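Partial view: only certain chains, each at its native spot in the assembly.
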Amino acid sequence: MREILDAVASGDLSPAEAEARLAGYATTDAGRFDAAREQRRGIPEAVLAEGKTPDEVASMALAALETTGRALITRADDDHVAAVREALPADATVERDDRARTLAVHGPSFDPPDIDARVAVVTGGTSDAAVAGEAAMLVRAVGATVERIEDVGVAHLGRILDHLETLRAADIVVVAAGREGALPTVVAGLIDTPVIGVPVSTGYGHGGEGESALLSMLQSCTVLSVVNVDAGFTAGAQAGLIARAIAGAREE
Amino acid sequence: MREILDAVASGDLSPAEAEARLAGYATTDAGRFDAAREQRRGIPEAVLAEGKTPDEVASMALAALETTGRALITRADDDHVAAVREALPADATVERDDRARTLAVHGPSFDPPDIDARVAVVTGGTSDAAVAGEAAMLVRAVGATVERIEDVGVAHLGRILDHLETLRAADIVVVAAGREGALPTVVAGLIDTPVIGVPVSTGYGHGGEGESALLSMLQSCTVLSVVNVDAGFTAGAQAGLIARAIAGAREE
Amino acid sequence: MREILDAVASGDLSPAEAEARLAGYATTDAGRFDAAREQRRGIPEAVLAEGKTPDEVASMALAALETTGRALITRADDDHVAAVREALPADATVERDDRARTLAVHGPSFDPPDIDARVAVVTGGTSDAAVAGEAAMLVRAVGATVERIEDVGVAHLGRILDHLETLRAADIVVVAAGREGALPTVVAGLIDTPVIGVPVSTGYGHGGEGESALLSMLQSCTVLSVVNVDAGFTAGAQAGLIARAIAGAREE
Amino acid sequence: MREILDAVASGDLSPAEAEARLAGYATTDAGRFDAAREQRRGIPEAVLAEGKTPDEVASMALAALETTGRALITRADDDHVAAVREALPADATVERDDRARTLAVHGPSFDPPDIDARVAVVTGGTSDAAVAGEAAMLVRAVGATVERIEDVGVAHLGRILDHLETLRAADIVVVAAGREGALPTVVAGLIDTPVIGVPVSTGYGHGGEGESALLSMLQSCTVLSVVNVDAGFTAGAQAGLIARAIAGAREE
């Protein structure tokens, strides 16, 4: 604790960041931001914009930036993005992924992590891109390399087989798929790398809200682990944790 | 009607068969047997043994044999089989498929149909065999040729690709699969033949009663039609109807 | 491959179509279009407009037109239709079905298939018309003849019996029905032609999202195969595949 | 109250019956029997044997006999029946319906009601007979006439049309059906008599526990009211209440 206070005294640490480190979270009008999550859990907290007002998102994004040097925002629409951009200090850099509806903001002094691990993020079709993009943001946030493989649905097996080499070169594979959700099973059957399946809520009629894809992945006749429907964030974060473990082992 | 009565008079037709033709069904102690189904629907009625006593099954099997020259029995356990064998006239021939729990009985004068059509019946794993066997019995009952392709689950794509030629030579393909139920989608993506998916109630935990497989087939990103969980009978009968249509067209 | 390149050189084939034939799909801003589907699967790919922006739909429709000579679009609202019409070359012809929300576009040199097979498309009520129309478009796309039979709900049996002759003359019957979904069962009980049931999401209260109709068709006491709720596209495509098989047999 | 006590004094009423009339129920070791139900509700209480021991059933049957002059027992297996027969006084008469698993016991002085109303009880197939038999017992218990129409499933419309006259002659129609549960809709579409549908838990796979039949009846495109799955008792009692109202009106 003394260390933190010395750093505040010397100006190396903002009071907000110091408070966040000591208390474990930053308090904003829109709720608490878990500033200590990255230290405790190895993955940064993100701000879920959906269901929040633009002002609330901007306020939590600022708290994140001040206390951790960056802000990750998911499921942000145009209004959220505008409010965040307006609220940001001039020296912050912003990366937006339109399809994934994500925003990654870095303060000028933020030193992005860079680890020696490779995560393939695979989609079955165009409509899985948003979920996959969210996963990719999280993987990048822990410093791992992302390989995107897109539109390799099981109705056309040839497309998947074209990417076998990339899949085999990855340390972990995240596969997002909607409708019948068979892609993670087919991919996992081809390689000996851990695969994380993300069911996507595309589809229609009976089971169309992602239920069919979730069930398929839970019932897979090969080995998979799964996250909730549309949980690109969770899949990316879990892949990030595994990537950190592998990269850490490489450095031992 | 006169024709039927003449045939009874001349001994070419048993009274039971005549009654069945006139009334549309034969009455037994265990319920009615729809003797006219084959004429009306193109596919013979079968006796579902499950949930009936051995005596009831034997009684309905006899009614079927007397009125249509044959009896098809599904989901028969050892007791059902014993009761049917005991009740049969000496000149009847019996084919039993243990795994499929089916029994096909033919009277001495029965002239089995023989049509120029080919149905492939495919399974993902050992536990799909019973359902597939039931489908195969129905296909054979309309006189089409059955090609069995077994244990070609999607976790090992190579197995499926080995059978592409047989699949392409078929007029219709029936695919039985449990767990994640992805096999019909993968098969249908490879060929331009109609595919009928049969979900099988293997699996465990959430969605394990065949729900997952059924949803997968309903949500398939390729073109399939589907029958209910474990409905090997229905899949085989539907394939039989299509086979008859194709064979009929061949003969035109 | 040489053939394709020669055709490009001679101007008989556009580069886009050549690329599509070689790669198996055309790449647009809005995702990939599976240009080779018709060759591989026997049925053309369609563009699902629902959930896409008008621009995305127009861009995929153009890709379809350029690579396969036609474009089939489903679930298109007025904005989608306007965008497609604006994007089309002047020499394309467009057929729109308002109730079915479909659009069939043909390039000037497209030679529509024409096969010797007949598909009856039956509805129980007015609200099944959209789904039936989608099925009809797909049947026509493979060149088969469509017979529409409308508003023959089971609450008034006389209506169905009036159409027995047309039903018997068909090679395949597609039946769309909502609410209690009993119509496919009643129709199938009357004829020896294969029937494909399409549950429709009309209804209300418990089971009103098409669940009741789907369950009824899966539990049918006669022989049916089924597609997902509102899956007019799939039912029409499956009927089209069977029609092609029958027409092919007629030509043998 | 005085009347009741006088009747006890004069021996016209047993103390048990008197207590039941005064308190509204008879107390047995196996729980209370609602002896006043018939007076209050117009339909007699029945003893549900399922889930009770043979002794408990016998004890409640005796209480019913003593307090109301009769005992109706449903879902009774062989052990229940034996225990009841053993416990009964010698002068009681017993009617058992094996398929329906019901038992109707009458004391020597019981004067069965007899009302001028007619209830048709219809089944789709053999497996609906138990449920229909339970309904029939209740209808008979209020004194109405029962007409049974059996095995008229919708897969064979001709069978139903053969019984139109009987259906039209009935005051109320109870229709029991499993699988897709379409029979009540088809019947109700043919007549202008009130129809009560009883879903039966026959079927298999998805929706096979009677869910499909229940949903079909709730979603019926004609006018029906419905009871729970396998609730033959409730359907018969409701038909009995309506029959009493109609017979009462006839007598006015």
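First chain written, first letter: the chains are A, B, C and D, and each begins at residue 1.
Criterion: a contact is a pair of C-beta atoms (placed from the backbone, for glycine too) under 8 Å apart; a residue touches a chain by one contact, two chains touch by 3 or more.
In this text, all values refer to a predicted model and were calculated from it rather than measured experimentally.
Please report the number of identical subunits in the complete assembly described by this file, where 4 are shown.
The complex in this structure file totals 8 copies.
Please note the rule applied: only the chains that are shown with their structure count from here on.
Relative to chain A, which chain has the most distant C-alpha mean position?
Taking each chain's C-alpha mean as its centre, the farthest from chain A is D.
Let me have the rounded angstrom distance from the C-alpha centre of chain B over to the C-alpha centre of chain C, please.
29
With centres defined as the mean C-alpha position, give me the chain A-chain D separation in Å.
That pair's centroid distance is 61 Å.
Just the number, please: Cα centre separation of chain A and chain C in whole Å.
38
If you look at chain A, which of its residues touch at least two other chains?
125, 155-156, 205-208, in rising order.
Report the topology of the inter-chain touch graph, choosing from line, ring, star, complete and other.
Graph shape, chains as nodes and touching pairs as edges: none of the named types, so other.
Judged by the touch rule stated earlier, which pairs of chains are there in contact?
After working through each pair, the chains in contact turn out to be A-B, A-C, B-C, B-D, C-D.
Okay, in this complex, where on chain B does chain D touch?
24-25, 30-32, 34, 40, 51, 199, 201, 210-211, 214, 228-231
Flag every residue of chain C that touches chain B in the complex, lowest number first.
Contacts found on chain C: 40-43, 171-172, 188-194, 196, 214, 218-220, 222-228, 231, 234-235, 237-238, 241-242, 244-247, 249-250, 252.
What does chain D use to touch chain B in their complex?
125-127, 151, 155-156, 158-159, 202, 204-206, 208
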